[in-house]
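Structure below; questions to follow.
Just one protein chain is left out here, and the rest sit where they should.
Coming up: chain A.
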Amino acid sequence: MTETSDSVTLTLAPAGDRLPEFRPGQFAMLYAHGIGEIPISVSAIPGDGTLVHTIRAVGPVSRALHDAEPGTVLGVRGPFGTAWRLDDDEGLLLVAGGIGLAPLRPVLRQALACRSSRRVILIAGARTPADLLYREELRRLSDMDGPEVVLTVDRGEVGWNGRVGFVTEPLATHPIDPAHTTALLCGPEPMMRFCARALLGRGVPAERIEVSLERNMQCGNGLCGHCQLGPLLVCRDGPVVGYPVAEPLFPVKEL
């Protein structure tokens, strides 16, 4: 399914053995035959053995996956990595930038499916309205009594009545209960850094802020060292880590 001018959502059904169940935040290594293999997060976990991924074409492998026709056989390995912390009843604040919404979408879906009293807020940013992922789904969500959805774009367009601005702006003022909020951040690193600082400023404890890190990967399971970031192997110790772990690593360039 086409999402934006450069991203699609693919549903993969097992051609052989079913993979173990994924958890929100984890990723699979997807292999486009003859081209290469890259990490892609799960963007929905249907529970019937299929896997849903949203892929933005940025280079050869992601382009090949993006262009895959129905029926194409892809290599899939996983699940890999750590998952979002969802284990208590605190309010959830999801902050996503660009394709960073993909790994947070299973959290939204799970929150809807559980119908718990947990308050869920999504603040999502994109370049333009046309770059917003899952627009229909998000519109439906904001019409329902479910998560509170705040969308904001860098550049507005005629007919766009949502917010124009960076995600840090609604983040600074949207009503939350800081002491009882767990914040999950996913997007470009500077975005996560500024969002985390804004949240700390509002009184959200550092240990209740989680971020999803991105590094180049090869093996996906802690063997090759390609994804090393300071003391972490992002494929094994991440991608989801607590802000106290991520904060000192953010300025460290890829090794």
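What we mean here is this: a contact is a pair of C-beta atoms (placed from the backbone, for glycine too) under 8 Å apart; a residue touches a chain by one contact, two chains touch by 3 or more; residues count from 1.
Basically, contacts and distances are computed from a predicted model.
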item	value
Protein that the absent chain corresponds to, by UniProt name, given "Carboxymuconolactone decarboxylase", "Sugar ABC transporter permease", "Cyclic nucleotide-binding domain-containing protein" or "4Fe-4S ferredoxin-type domain-containing protein"	"Cyclic nucleotide-binding domain-containing protein"
Candidate in contact with the missing chain, chosen from A:Val76, A:Val120 or A:Met191	A:Met191
Full-complex contact with the absent chain, from A:Gly25, A:Gly98, A:Gly220 or A:Gly238	A:Gly98
Hidden-chain contact residue, picked from the options A:Arg23, A:Arg163 or A:His180	A:Arg163
Contact footprint on chain A, counting only the chain that is left out	6, 56-59, 63, 97-99, 125-127, 131, 152, 154, 156, 158, 160-166, 168-170, 172-173, 175, 177, 187-188, 190-191, 194
